[in-house]
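One chain of protein is taken out of this complex; the other chains stay put.
Chain IDs A, B and C follow the sequence of writing; residue 1 opens each chain.
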Amino acid sequence: MDWRQLWEIISAPDNVPIVGLIPLLAFYIYLAWKQAHANDQLVAQLETDPAMAKTHHRKTWPFKPGWQKEVHVWPFLLRIEFLAAIIVTIILMVWSITLNAPLEEPANPNLTMNPAKAPWYFLGLQEMLVYFDPWIAGVVMPTLIIIGLMVIPYIDTNPKGSGYYTWKQRRFAISTFLFGFIILWVSMIIIGTFIRGPGWQWFWPGQTWDHNRLIYEVNRDLPDIFGITSNLGKAIFGLVIVGGYFALGGFLVYSLFRRYMPKDFSRMSLLQFSITQAFLLIMVALPLKMLLRLLWHIKYVWITPWFNI
Amino acid sequence: MPDKPVPDSDPIVSKSYAAHYAIAVILLMATLLWALWDEAFGMRPWKAYQHVWKDRYTAFLLSARSKSAASQKEVEGSSDYQKLKQNLEEATQQASPHMRELQKQIGDLNSKILSVQAVFTDRRAYVNALTYQIETSTSQSSKQSIQRDLASYKAQTATVEYPDGSRQKYNFEQLEEAYNSLKDQRAKLNAELGDTLKPVTQSKTALDDYVANHMIDLTPTQIGGLEKKVDELSPSIQQINVAEANIVDRCESCHLGIREPVKLTPASMSAKGAKAPDDYAKAFVSHPNPDLLQIHDPEKFGCSPCHQGNGRATTSIEKAHGNYEHWLWPLYTKQNFEAGCQTCHAADMMLISGEVGWTISKGKDLFRQRGCMGCHRYEGYDKEPEELQSLNQQIKTLETERLDNTKQSAYMMKQADAAESNDEANRLNDQAVGLRVANSRIDGRLQQIDFRSHSLMQDMKKVGPNLKDARLKLNKNWIPVWLKKPSEFRPGTKMPNFRLTDAQIQAISAYIWQSGLTDSLPHQKPGNAEHGKELFETRGCLACHSIGEGDDQQGGTFAANLTRVGEKANYDYLVRWIHNARERTRPYCPYEKKDIGPEDYAKKKLPYVFDLGHSKCPNDGHELQVQNMTVMPSLRLSVEDAQDIATYLLTQKKQEPSAYADASYMDDPKLKEEGKKWVRHYGCAGCHEIAGMEEEGRIGTELTFEGSKPIERLDFALFTESAQRGKEPITNPEDLARLPEGPAKESWYDHKGFFEHKLAEPEIYDKGMIKSETEALRMPNLHLAKDQVQALTTFLLGSQESSLPANYQYKPQDTRRDIQEGWWLVTKYNCVGCHQFFPGQDSVLIKMKKYQDPDWKEQLPPKLYTEGARVNPEWLRRFLSNPALNDTDTNRNGVRNYLKVRMPTFSFSDDELRKLVRFFQALSQQPIPYIPEQVPTLTSKETEMARALFSSTAAPCLKCHATGDVQHDAHATAPNFLLAKERLKPDWVERWITDPQAISPGTSMPSGLFTKINDHWVFAGPTPPSFQGYDQDHTKLLVDYIFQLTPEEQKRVAASMGRSTASNAPQRTKKSVTGPSRPPASKSGASAGGSR
Amino acid sequence: MKNSRLAFLLLLALAGLLLLAACNKKENTEQSTSPSAAPAPAATPIDPATVGSLSGTVKYDGTAPKPAKIDMSQDPACKGANENEALIVDKGDLANVFVYVKDGVGNRTFDVPKDPVVLDQQGCRYHPHVLGVMAGQTVQIKNDDPTTHNIHPTPKDNREWNESQPPQAAPLEKNFAREEIMLPVKCNQHPWMKMYINVVKSPFYAVTDKDGKYEIKGLPPGDYTIAFVHEKLPEQDQKVTIAPKEAKTVDQTFKAGGAS
Partner (left out) sequence: MAEEKNGKNGGKVGLLDRVKEKITGDVQALKTDIPTKAKEQIEGLKDPTKTQVYTSIFRHKHDETPRNRALGVLSNVFLHLHPAKINRDAVRYSYTWGMGGITFYLFIVLTFTGVLLMFYYHPTKVQAFRDVLYLEHDVPFGKLLRNMHRWAAHLMVIAVWLHMFRVFLTGSYKKPREFNWNIGVLLLVFTLLLSFTGYLLPDDQLGFWAVTVGTNMARATPLLGHEGPFGPLLGMTPYNDVRFGLLGGSIVDANALLRSYIWHCIGIPIVASVLMIVHFWRVRKDGGISGPAQVMLESEADKPRRGPTAAGA
């Protein structure tokens, strides 16, 4: 166990935010889960007790009839906001006094940094470069992420869970989002920061970042495994596989929706459903492609003269 | 939640945040204060330094002041001081009545002037205002009216009331006149006052000067000034800012004592009662070498150009010294700080200061002597081959140009013939003629280039011996043994260890052997080993070569140690080598790239003769390499002497040559090809001449800017981590001992660490790696000692691309360049093995045990401290090219033939001769060309007087100086006067005879022959009556006499001194071992003095 | 950078500690530095009542070659007999051995005598041939010959000089600042003229006379190393202990063959 290496990575000034991000995320997930759990319990209680449902104020926090339903922003909200501002200021100042912003050697185009890393918040994308061509990882994927985030309100037809934490009422939405945010975004960043060493190679935490490490790896293309050699064959084969994935996956999504979320499905228009389907499949495709690469060293599935996937 | 009891009052409305706010605000305030503190102190550690400095330095000055006061009292106690003081008092007394009178008058005048001035300026202002109105008024009539006003105003009188109460009326003109005349009077009086005070101020200055000149340390007044300065020091960043070079250095914010005019040591700056100096004390020291600051004014150079570090940073020691990860120029460590010199002095072989013991100079020297430039290019080192190449290029261009010109001119003439008008024809003809003249100029250029090539061929040297002669000079079976580990056979050898496998050794030996020349050498008669030994030890061989191993080793390290030479060398070859090492077996033609043999000469029916005078290739007329590329000079020994020495050297062995294991595989032609591959692979041709590899390039990386290579570019291989964590990868104890600071204790992931490890064990970065034979690191182990590794590391660390402007680089164009170039030659030929160029620099000989004996001391080669001022440069050129000063009788020294040590013939090229002569002249600030001083012809009376001095018993010149008389010269210890005229500069001789010890300390020539009486040099001994009334310098008289001395005169004087030679000649025939025997008695020297 | 990282870590740790509300004060473990080391012991003054003396004879074991005659005809002004003074043995007694206390006087310092030591040049010889002098003490060099001499010391640790002294010239006054044993002095004009000056820091030295006798007086009690130095023979050392008021005899013998 190379503690020194570990310490060096963790204490690099620009990595500190990520180190801070992990406990912060854990804390907030816990906070959200706690409230969701309480709300779910309340819902369950109210579902079974319609009488109570009629009278209850429907929040988990205590309430008495005489209490104001609304409070003045001044001072009740603003005092919290000011307090938050003060605390943020304190944190920021202490952080700034104790830890210096990194400043390395003057830029030298002739001397490549190894590893050359993007800013930490883009490391997820950089990690994707391992599995995808740059045009996917660097251009298509960010675009899809932005579009995907933007369409969420329009494809989520579930009217429940608006304005309060819940899990049981929005299982699908929340698990999908957590999958996207925690697994595909944050953990990729963590991998990119702590695991990827010189040459963008995989170093387990505590492994020394050896600049000389060489790893033998032969990546194959899926068509090669099936012995397809002609360019046209490869293109058609890839098209079939990818098309097949989307066709079969689409069908699978449909059957799952129909079976497990009939209400949501019924609320969705065809467009809404097909967009949901598409994004879902693309999202799932990422770990699938990663697995193909990590387990079977498969580089491309679909090879065409213009692009490879 | 729902189960919990619900409180009565609304928690949201009733909850108080007072406590939260209180804590938050307190924390915020604390943070703000922390930020303030951090800004004011946390990031300004220098404030504490300045605070402590004030205390400590004041205390130091206080004690220094009392010491200084004591020594001032001592100075003031001297009679000279008293006399000066009395002078001052007298002058003051004399001047004071007049002075007081004058001062009073001036005072009166001043008040008078003031009273006139008050009225005058007021009126003048009005006049000026009116004048302005006239000038600017547009109408003629108003002009006239104002003019009238002005005239009447000027005519009006004004009353001036003088301080004595008297009143005077003046109109404007009178007022002006009065005012000016008063001012004139005052100026006159002031001048008079100055004159009166002159003697006073003069004697005051004399007194002050006396004190200042006689106090070694600072005077109390000066110290008082320093105290005041410290007292007034307010905490602030002390900064040197040189915009021109982008230098911002704040080092002096903590290192406050650096430029103080007193010597501050850690001990003197320690706190009272402290056991050891703390960090403050260490930081407060004054610059250890203030002289360096004198020539490198910190206001221009700052600190960081020499020392590196982050001059701007003031937040912590670590930051300021640049010792953090992302600073490219960390402070040079104490061991390597001289690397900073290289920033500007990269072109200097020796640092100009003329001081010894510079690590950087040693590093440069090592880089050269150890043949590093055989594999690594370094700007400025071994530049002859490159220059030759560029000359060849120039020749080609010039030849094309000449051809073009010829064609062009022919074409023009043709055109001229057909021209329509005569004018046109003439113009064209003129142009054609111009081109032809241009061609003749080109021919001249080409001729010069030829000379230059000739010089360059002569100057080009190789560090290692010529291996084309391997067959002729070496014991065949010895070669593989040598290659195995050269230092095993000859500790301290320059030949490094290439870590060759047995197969490689066999192949390389086979190639060397089979590619060697097979010419036959003349057979030499055996010599006398005993005489050979004596010659070897006294002729000066030991200035470069050493003999004996371990504690017995004596001699220089410049050339090979000859302790076991008898095991490897061939006698016939050795004799030739000792007789003239430059003699080549066959000349080499760089154009044809082959060795030219007698058959080539025979083809052209030319005699097979090649030397510096016959250096043209018989085949194509190109310049030939006619000498061995060695710096070994010729000692002008007779063949017999060479035989004696060779015979002696062959007795130097530890085992019989025949005891070496048979290596007949070296004749296997199959091995030759394999061997060629390896010889090429290891770059052997970088240091050796090897057949077929004359044009090989260097195999190593260029090192000119090695120090500024990014650390990531230095391949630590598997040891990056070890280096960062301070682990030592070297395990071989021999190599471990080469690390200047011992095995690593802390991080060595820096340039210094890389270089040191690489030099200590060049293969270290291969350790643990799996590499094929051809991939493995090729750098051989040079068997360096600790200090050598340190010196080379310093040199490499300093090899940086400087960011300073070009005018900071030391690349002088004047005589200083001559000095620079000279040092390159001086180290190239190891002149310092015998000679000293400046006090403190020890030659090899001077340190040898033999020369510690007072009698042998006289046998040391002359010191060259003032050589340029001493000798005529033209004579020096002749001497350097032929130190025997004789074309036929060469087996002798030209000037000091009483010395056993021989000034060798280096066969310098014209270029080098020029450089050397200029070097000596520049070193002594002598102008070039030298125009000899006219020595006046003496009258017969003067000659008589001079002769009296010359032969005086009080200064018996001819007792020690050689006269050319064989028996007298047997115990001469100084050169013949007859040489003086050609050789010496009269002004120097005059300085010499007044105080030789000041010019060449320790010389046999005593000081005190003349004393200075009334500004004249007067002979110290008794003088004949003819000197009565002679008021010229006796020295001058003597020098003029010496420069007019004729052989007859000298003989006459010698005879008159009652030492007719034959009868009184010392009868010393006993052979001396301890004392130097003297020429010309060739083999049996007379013992000097009474020692035995 | 590393410092600030450390500071950050420390800060985190500190915050953790505060949270744990542990209020154990950190003891200041650092001891105040003890007063400075005792000053170097002052030199003990010599009590004249207890001083002892040291004397003895230096012998030469073996037959010394008869001193070679020196031919001084090179300079007619050099009159008289002269022979090589390198090794003067009379009936086994060795002259011109410099005897001095090499070690044992500790850090005592001694006043330099005001009186000069005289070195005379007479008959083209130096008198005496071996001279002892204290560092800083004046050496007065006289020339009683009708010819010019030059005095040329060739020291290792002192400054070298070479001055001419014509006949009847005023005496030269010189001194040597640093300790140096067997500092050769010669005259370049008369190559046989040689002598040795010994510069020492203590007044405890002597030169053996022609009977090989020497005496060193005023030695305070103590342990000493006495060195016997001869210009040609290897140095010999002896350890002696002087009791109060003791007059000790220490003899020394040089073996033949040690000569170079």
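FYI, a residue touches a chain if its C-beta (ideal position, glycine included) is under 8 Å from a C-beta of that chain, and two chains touch if they have at least 3 such contacts.
Because the structure is predicted, anything quoted here is derived from the model rather than measured.
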{"item": "For the chain not depicted, the shown chains it touches", "value": "A, B"}
{"item": "Among A:42, A:90 or A:281, residue touching the chain not depicted", "value": "A:42"}
{"item": "Option from A:107, A:270 or A:295 whose C-beta touches the chain left out", "value": "A:107"}
{"item": "Absent-chain interface as seen on chain B, which is shown", "value": "10, 12, 35, 38-39, 43, 312-315, 326"}
{"item": "Where the missing chain touches chain A, by residue", "value": "14, 16-17, 20-21, 24-25, 28, 31-32, 35-36, 39, 42-43, 46-47, 53, 57-59, 61, 67-78, 80-81, 84-85, 88-89, 91-93, 95-97, 99-109, 111-113, 116-122, 125-126, 129, 133-135, 137-140, 146, 149-150, 152-154, 156, 158-166, 169-170, 173-174, 177, 181, 263, 306-307"}
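FYI, only the chains that are shown with their structure count from here on.
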{"item": "Interchain centroid distance [CA atoms averaged], chain A/chain B, Å", "value": "68"}
{"item": "Computed distance of Cα centres, chain C from chain A, in Å", "value": "88"}
{"item": "Computed distance of Cα centres, chain C from chain B, in Å", "value": "38"}
{"item": "Per-residue overlap in chain A, given as positions that touch at least 2 other chains", "value": "94, 102"}
{"item": "Where chain B touches two or more other chains, by residue", "value": "325-326"}
{"item": "Residues of chain C touching chain B in the complex", "value": "1-3, 33, 35-37, 68, 70-71, 73-77, 84-86, 146-148, 150-152, 154, 156, 160-169, 184, 186, 188-189, 191-194, 260"}
{"item": "Chain B residues within the chain C interface of the complex", "value": "273-275, 316, 318, 324-326, 852, 854-855, 857-858, 953-956, 959-960, 971, 973, 996-997, 1001-1009, 1020-1022, 1058-1059, 1064, 1066-1068, 1074, 1088-1092"}
{"item": "Touch list for chain B against partner chain A, complex", "value": "1-2, 4, 6-8, 10-13, 17, 20-21, 24-25, 27-28, 31-32, 34-35, 38, 42, 325-328, 710, 712-713, 717-718, 720-721, 725"}
